[in-house]
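Can you keep this structure in mind? I'll have questions shortly.
All protein chains but one are shown at their positions in the complex.
After this line comes subunit A, so read on.
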Amino acid sequence: MNYTNLFKIALRAIAANKTRSFLTALGIIIGIASVITMLAVGQGTKQSIQANIAEMGSNMIMISPGADMRGGVRQEASSMETLKMSDYEAIKDECQYIKAISPMVSSSGQFIYGNENTPSTIYGVNQDYLEIRQIDVADGEIFTDAEIKTSAKVCILGQTVVDNLFPDGSDPIGKVVRFNSIPFRVIGVLKKKGYNSMGMDQDDLVLAPYTSVMKRILAQTYLNGIQCSAVTEGVTDKATEEICNILRRTHKLKDATETTEADEDDFTIRSQEELASMMNSTTDMLTILLGCVAGISLVVGGIGIMNIMYVSVTERTREIGLRMSVGARGIDILNQFLIEAVLLSVSGGLIGVALGIGASFSIKAFAHWPIAIQLWTIIMSFAVCTFTGVFFGWYPAKKAAQLDPIEALRYE
């Protein structure tokens, strides 16, 4: 049997019954479109939740000087002078798992502007600090490298400080505030971040170049801490380990030998493990949820396709009998139905993909839900629905092809 003829036969059969063909394809169209749309909304939600958690700084690593014992009394960590700028530079140069790093020095005191004043903390940092802490500048701008180099007396205020120093709502940028007795020019205001989960006001801070705070306020050469963020949450552990090795080397701490114990770390590295594990469990849960949604949609879509294919072949039993009586062999019948099923499934599949993507974007446009269409969802839904369509077009057709033509002709 040549395939051009079979192709023609199949096309004629599709064209002769447009309603049935459309309904058959519709099963596949709806199956695919709904899976793609559901997964797009699901993936979008997942990504936006992930982004929200990441915004809390789940990949943040904090290095602080270790608390030493003096005469049996554990000292406060910030009193230690073990973290130097050279440590910061070594980590910055050598550690490959971090994407942002900032030295940190801090001092608490009273900020004064005109007749208003407020207690707050000034943090000496570099520009990376914004990325590490996931904070943004709302107005004005962050200080420049040149301002760090020259220990410029510039600062960026948090919203709480702004509210307290400028209760009349005037623009703080360009104004000069004093920290104790040292004047700082305000060059920016941070975006409001609110309270964190521990109830601490995250807007009650002032940022300044670390050089300015070290030289002009504290007159110290050591750092109170180093903060950095790992490339992703997943490599936080590796980054921590690497930083530990670098610091042990720069601090000349001895490793354990046969006769002596290893020197104790004179620094502490902390990461946001709680946040990271929350992130992982949330992501896992969302993945399972999405898997269920996709699975159920595919099963429902598949059953719909299966039914309509099965019914459409069954209702054509007489036609099959007729075709056999005029000389179609079983294989011709099977091939015809297979070609029909492939044509309907593939064209329905393509329409379904277009419709699914269209529906996802309309949801984004009208309901403002986050969506994310991933290639694998398109490929998977297309493959599963098309395969179901072809299989359930083929299977009853195979049974029909094995039918006795007498039986098929007599079928009511």
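A few comments on the model shown:
By our rule, a residue touches a chain if its C-beta (ideal position, glycine included) is under 8 Å from a C-beta of that chain, and two chains touch if they have at least 3 such contacts; residues count from 1.
Keep in mind that, in the parts below, contacts and distances are computed from a predicted model.
Matching "Ech Hydrogenase, Subunit", "Spore coat assembly protein CotJB, domain containing protein", "ABC transporter ATP-binding protein" or "NADH-ubiquinone oxidoreductase 23 kDa subunit" against the UniProt entry of the left-out chain gives the name "ABC transporter ATP-binding protein". Of the listed residues A:46, A:92, A:193 or A:323, the one in contact with the hidden chain in the full complex is A:323. The hidden chain makes contact, of the residues A:51, A:176, A:262 or A:406, with A:406. Taking the whole complex into account, subunit A touches the unshown chain at residues 1-2, 5, 8-9, 12-13, 16-17, 318-319, 321-332, 404-406, 409.
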